[in-house]
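A single protein chain has been removed from this complex, and every other one stays in its place.
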Amino acid sequence: MSLDSSLAIEGKSPAQLAWIRFKKDKVAIVALVFSTIIVTLALFAPWVCALLKIDPYSLDNTTLDSVGIPNSPFGGMSRAHPLGVEPGTGRDILARLIYGARTSLTVALIATFFTTLLGVILGIWAGYKRGIVDGIIGRTIDLLLAFPSLLLIISLAPVMQPRLVSMGFPEGNPARMTYIILILTLFGWTYIARVMRGQALSLREREFVAAAQASGAKTSYMIFKEILPNLWAPIIVYASLTVPGYIAIEATFSFLGLGVVAPTASWGGMLADSIRYFRSDPAYLFIPGTALFLLVLAFNLVGDGLRDALDPKGERAQKV
Amino acid sequence: MSEALEVKNLVKTFPVGKKGFFSKPAGYVHAVDGVSLAIKSGETLGIVGESGCGKSTLGRVMTHLLPATDGQVLLNGVDVTRAKGEELQKLRRTIQMIFQDPYSSLNPRHTVGRIVGMPLVVQNINPAQGRKKRVQELLELVGLNPEHYNRYPHEFSGGQRQRIGIARSLALEPKIIIADEPVSALDVSIQAQILNLLQDLQKQLDLSYVFIAHDLSVVKHVSDRVAVMYLGKIVEEAGSEELYSKPMHPYTLALLSAVPEPNPEKVRQRILLTGDVPSPINPPSGCRFRTRCWRATELCATTEPPLVQISTNHKVACHFPGPTPLPN
Amino acid sequence: GGGGTSADGSGTPAKGGTITYLTIAEQFNHVDPQRNYTGQDLAFFGSYVNRTLTSYAHAEGTAGAEVVADMATDTGTATDGGKTWSFTLRDGLTWEDGSEVTCQDVAYGVSRVFATDIIVDGPTYAISYLDIPAGDEGSQYPGPYKATAEQQALYDNAVSCDGKTITFKLNKVVADFNYTVTLLAFAPVPKAKDTGEKYDDAVVSNGPYKIESYVKAQSMILVRNENWNPDSDPVRHAYPDKVVVNFAQDQAVIDSRIIASSGEDAFLVSMDGIQPENLPTVFGDDKFKNRRVNETDPYALYAAINVNKVNCLPVRQALLVALDREAVRQVAGGEFAGDFADGFISPTIAADYAPNKVLDGVQPTGNPDAAIALLEQAKTTCPDVYAKATGEGLVYDHPDTPTWAKNAAVWIVSMKKAGIVLKSNPIEPGKYYSVVMDEALQGDISRGGWAADWLNSSTVLPELFGEGGFNISQNKKDPAYAAYKALMDEALAQTDRAAQGAIWKKANQYALDQVWAIPTFFGRSQEFRGGNIGGGYLWYPFGSHDYDALYVIQ
Amino acid sequence: MARFVVRRLAFMIFLLAIVSIATFLLFSVLPVDPASLSCGQHCTPEKIAANRIRLGYDQPLINQYFTFMKGIFAGRSYGEGAQAFSCPAPSFGYSYYRGQCVTEMITNALPATISLTIGSAIIWLTMGIGLGVISAMNKGKIQDRVSTGLAIFGLSMPTFFIGLLLIYVFIIWLQIFPFPSYTHFLDNPFKWAQALVLPWFTVAIVSAALYTRLTRDGMLETMSEDYVRLAIAKGLPRRKVLVRYVLRGAITPIVTIAGLDIAVLLGGAIITESVFGLPGMGRLALNSVTDSDLPVIVGITLITAFFVVVANALVDILYASLDPRVRLES
Partner (left out) sequence: MSKNILEVNNLSVSFNTSDGQVHAVDNLSFNIKAGEVLGIVGESGSGKSVTASAIMGLLTSGNVNLSGSIKLNDFEIVGAKDSEVRKLRGSDIAMVFQDPLSSLNPYYKIGVQIGEAYETHHPDASKAEVRNKVIEVMKKVGIPEAERRIDSYPHEFSGGMRQRVVIAIALINDPKILIADEPTTALDVTVQAQILDLMRDLQKTSNTSIILITHDLGVVAEMVDRVLVMYAGRAVEVSDIKAIFSAPIHPYTKGLLNAVRSLDSAIREKLATIPGTPPSLLNIPQGCAFNPRCSYKQWAGDKCLVQKPELHEIGNGLTACHLSKTDIERMNKDELPVV
């Protein structure tokens, strides 16, 4: 007896269904396009800058007055410098933004990758195994949460960076970026791990897990083949929401002087510098600030859209 | 008929109220408390009882999904509860499980082909004709279109999903299948389909079933023998005919009388038990049913009645067994 | 203080009122006179709290560089060709508790300098000048806290009291020792009140004001020292009734409040100059003309070259000529940052300053072509350094702040024009000097700045390129050093000031010829105060306010 | 319940011990030598060695740890003879760089931080929960869109940028506020508030955004609970259902997170305090890092960890005492 006729629903994989939902979200699509543009600009920064005839390093004293403030309005915006120039040096802000985005995105994306990797593995492991493994991972999370992470990050930077160099990371920016990535991963994994643990805890109660166990599946099979595939949605969602957070944090670090070294551009560094020119050159605050805000916003919106598409919740909520 | 599976004095407890690494549990749930059973090959043993009486736990210990606290589960003379590694892996091929919830028992991210083929993969079995072919055969066997190999579970209805689960349990060509409430989550019209399928498969493949359910009428349809559980213990065990026509344990009596009859013309006399099933953490002393039993005396509080053979095909654990329905 | 909001900073000196200073600092570096060694702190405590045997005149311009008698009756008597100096205390000198300031108090104060485990950070002229035998490390005398009787005798022999006269026996001729004793390290301390380490929190005043409270990161309040005897003090004016210092202020906040100068804010004085972005505002508007100061200060700014690493004169010369000093100055604030420097001796030390010729051919914006030519030379004479400078790159040390990061960028860009590769090495600001002074950690080029301890290049040139403690050019192994050392020795032994000045000028030229460091500009300071405060000028010896001269306009 | 409290407190103490050990170990790897920090110019290795002995850094780490822990309970004295001085209990060490007891520095910094924390917590909780409630109640409608839109805007603003923006807009451009200069509440409550308004909002905006989301999601989740459906079926007025059922169910995770957030803030809002120049814990921390002032860093780390761990325990206990299922367990 075949039951073909009753199979009325058209076959769509869960990913296809999510994509259909995502496409309906106009805001998310715009944000996705925007983020993609920024990522592309950053990726091809040298070509983009060459095309626009701008350069992030060359000084342009002609645009500055005697104390180093841009001598034309709106932070010295002109055809040669579309978003104006940096006070003190006359370097092109647009070019510095494009190059700065490289740093931000590299750090944010790599750190997100490792954070997610660590969080997912430890979280699922804890949730699936429970018992002692869960206990140890849980206590580690408690411990990490108890520390003032920002303080530790900035106070440990001077010791950890040379250690990275001695471990073979090139001195200067690579070591600094590696440190930030490492430290973000170290403190960042807990959140995603807790989400994953919760999910794994509930998944392990599902009968398909018992079915695989009853057939003799090993732990690694259970975690990677049975449980993990069910967590792609939350993984993608949380990873995509981690990126904007990390972009902001990277900027915060460079704002505090932990970021890349001169003359490499960084968004946070520009903002830290802009404080001294509040009154005379507010454009220098607004342009990098707005750029940072828009990039973080765009990534956040994409993440949100993904969440709505992949993990639709609250649809059944009762109107009160 | 030979004995396919034998359960001897099986005990399973769960610690409760354990909060940290170092703390002691506040108590233990006596989920299964000294159960002995035997399943002959080709036979269906029904296990009924109210929620929380330990049916699922019993099933899970039998398949080594849970370690036993004490006792044995003998399969071809090997104790499943102590088996490890290779040996356990082999035993798993003989004894498989069908689950209650057709929604949670299939991995939503896997295709039907992958779900049904999973046991072959984890057991590293490569059938001569290839895994895909074998899976398609299985699908056909349970009445599904083999073309559905690449579809996802969410594209199927509850009944069809349950068929997929059954196909999966057959992949390793087991001898014994533990079916834990396989139809409770299905609609009536679908339940019939699945029950019929299970019966057909049994004949075709010479399977033994342990059929767990809380619904006495379902059990009646499929079982050769029925065991009634109450708070982790078997209180009565008999051939189906015998049990339904001549129940001896007051609990069985009450259970049978409580089943609503789908016939408005027929008014059955009903034994209304008072109260609920007591907590399995602190089960009553003596006979566990005494707190709800109309026949209970002092004796029941002090002495636990053993499960005794009262006729060739009938065991009961009661100090005052008898078919008298009415409390008086 | 009183009300008026329209005050424009002009008035006549008068007593009374409260002056409130704002600073971004969390606290004074040191309050303990023996540990006090930064220009601003010396000027502040020298004006208000601590009196020394001699001090600088409270006067504008070069007049302020003149040493005058303070606690002493005159500016000291040198005997033995300048190897023995004695000073006699005036009558009526008192501590804040009314007791008399004795000669022993002065001797005790100076002795504390030797307790180098506790009395840290202060100048150590006492140790290097006083005639006390040297031990394995430093002096045989370990300071008053640990000294045995014999050790104390060594000190008492070098510094002795005879009634009110104190005599210092020196181990060499120090022609300007009466300038040395202007340092607060030579201030008296009452032995009975010395609390060692904790003396840094509360000192006993012998000046016109005493410390009423001092809460770090918050405020210090000074009130009149009723036991200060004005008759004994011809130097200080002691105008305000009360002096308040508010710490841990935001630079932007300080500027904004003083620019507005409204209400109570008219009584504010900034201790930190003006941030660059406000310079156009403050100096572009005449309404601030009585409230602002823009003067050359005693600092010479430069970038030291680690000569051990860059031991190749043509490369150093290439660095010197390639630098776009215009851009460097632009980052620091343009013309407000200072004038282009042509050496290491600031024109404020008029006696020793002479214009140098070396930089004449180099435009302020740098001369890459000349640099390239010099590098060509280096290619053959010192290929290793050449390779590093044009390949792997030279390391440029600078403090890790936005401004210095930009400074580094300017260096990198201007060197690049000449084909020189520079790598930035940002160092935590708080640790900058301890890092660059450690040769193992220092890069190839390190920024620096230095001002004379008193108006004599003896506190500059030996420090920067000689045996002094601030030599970050690491030039002692340079073959050219021997000639320089000879000049130093000659100058230090020279008691005739004019002749000495001539030698300093030569040495200055010599250091520049060897390009042990690249001078950038002679610092310029801006000071700023509220409309109800008068009397501000840049006090020459310290490059800061003359705190004593500031008064509340009544 | 009593058993639960005891156990939770025991775990808290255990965690504190671990945290203090971890902190000690962590900072022992710093290349900073506190002995050389107090040595000044013209330092020699001998002097540093002598200093090290004087300050106790010559001791094995474990002894240093116990001396430190003892100091917390019994106070600690440094040096000997006439030059000795001491930091009374609870002593978190002594900063040679600043010449001050760490405890004193922290107590000086706490008022500003507490003012910042409490003020901003009030703002973000009311704003966040308020918007969250509005949003959840009007799911899908314009109010919801606006609230969630605001939330995502807030979330996308890095704290330091908000701070800078507020300074620019309200101080420099509109000149509504003077440049903040922190005054103690008791000295002048008005100036106190005036200096804190912008920092409050700076801290509050990001958190408010987060709490809007938390509240909204939590409420929507509770709204799909059966007991809410039954409450509606009883005919309870809307307000009552919202407050007693929906909010009551949604508030618990918010309380936990708020407890933690507030505790973390009490350890200092590094960014906000440094942007606004508030003399609080965060700024103290940042300055100490810049100065490599190890004892202060250790002190602040421990204090912050202490706040977090204690807050966590308190929240757990509060949580349990609010939940009858736990309360009645034993």
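We just call them A, B, C and D in the order they show up, numbering each chain from 1.
Criterion: a contact is a pair of C-beta atoms (placed from the backbone, for glycine too) under 8 Å apart; a residue touches a chain by one contact, two chains touch by 3 or more.
Note that the structure is a prediction, hence the values are computed from the model and not measured.
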| item | value |
| --- | --- |
| Selected from B:L65, B:L255 or B:C318 as touching the chain missing from the view | B:L255 |
| Residue of D:R8, D:R76 or D:K139 in touch with the missing chain, whole complex considered | D:K139 |
| Residue in contact with the excluded chain [from B:N76, B:Q123 or B:S157] | B:S157 |
| Per the touch definition above, residue among D:V6, D:I122 or D:L230 touching the missing chain | D:L230 |
| Interface with the unshown chain - residue positions in chain D | 139-141, 225-227, 229-238, 240, 244-245, 248-249, 322-325, 328 |
| Chain not shown, touching residues in chain B | 50-51, 157-160, 187-193, 195-196, 199, 214-218, 220-224, 240-241, 244, 254-265, 270, 272-273, 276-277 |
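The rule we apply is simple: only the chains that are shown with their structure count from here on.
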| item | value |
| --- | --- |
| Interchain centroid distance [CA atoms averaged], chain C/chain D, Å | 40 |
| Rounded Å distance, chain A centre to chain B centre (Cα mean) | 50 |
| Junction residues of chain B - those touching two or more other chains | 20 |
| Touching two or more other chains - residue numbers and ranges from chain D | 167, 292 |
| Of all residues in chain A, those that touch chain D in their complex | 139, 142-143, 145-148, 150-152, 154-156, 158-159, 162, 244, 248, 251-252, 255-256, 268, 271, 274-275, 278-279, 282, 285, 289, 292-293, 296-297, 300-301, 304, 313-314, 316-320 |
| Interfacial residue positions of chain B with respect to chain A in the complex | 20-21, 60, 63-65, 88-89, 92, 96-97, 99-101, 104-110, 115, 118-119, 122-123, 143-145, 148, 151-152, 154-157, 160, 165, 168-169, 171-172 |
| Complex interface listing, chain D residues touching chain A | 15, 18-19, 22-23, 26-27, 29-32, 136-137, 139, 152-153, 155-161, 164-165, 167-168, 172-173, 217, 220-221, 223-224, 228-229, 232, 238, 241-242, 246, 260, 264, 267-268, 270-271, 274, 285-286, 288-289, 292, 297, 300-301, 304-305, 308-309, 312 |
